[in-house]
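Note that one protein chain of the assembly has been removed; the remaining protein chains are unaltered in position.
What follows is chain A.
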Amino acid sequence: MALTTEQPLTIDKPRSSGRPAARRSNFELYSWLFMRLSGLLLVVLVLGHLLIMNILDDGVHRINFGFVAGRWASPFWQLWDLAMLWLAEIHGTNGLRTVINDYARKDATRFWLKMLLYTSMVLILAVGTFVIFTFDPNIGD
C-alpha cells in the first residue's frame, strides 16, 4: 500500500450542502405579504388619524378627555383605533424581527431578543385592546 494517511479521507458527496432541509413552511411568505398589505392599510388609517387629531377644526388644541370619550362612543372609531393598534404593532414587530434575524450574531442572542420583542408586542396589544373596549367615559364620577 503506497497510500497511507493518518486519518481516513472524507470527502463530501458532490452536491451536498451543510444547510438543514427546507421546512416547507409559508411563514416567511405570509409575513412578507402582511408587511405590504398592512402597510397599505396603515397609510390610510394613520394619515386619517393624523388629519383628524392635528389638522381638522382646532387640531391638537381641542383634544381632551371629552374629545376622546366622544370618539370612542362610536364603534366606528373604536374599530379604526383597534385596527391601527393591531396592524401597526404587528407591522413594527415583524420589521424588528427581520432586523434581529439579520443582525444578531449568536442564535441565543437572536432567540432572547425575539422573546423580548414578542413579549412587548403581546403586552402592548393586550393593554391597548383592553383600554379601547373597556373605556369608561364616566370614570371621573
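In this text, a contact is a pair of C-beta atoms (placed from the backbone, for glycine too) under 8 Å apart; a residue touches a chain by one contact, two chains touch by 3 or more; residues count from 1.
Throughout what follows, contacts and distances are computed from a predicted model.
Set against the options "Transport permease protein", "NADH-quinone oxidoreductase subunit F", "succinate dehydrogenase" or "Carbohydrate ABC transporter ATP-binding protein, CUT1 family", the UniProt name belonging to the omitted chain is "succinate dehydrogenase". In the full complex, the hidden chain is touched by chain A at residues 15-19, 22-26, 28-29, 31-33, 98, 101-103.
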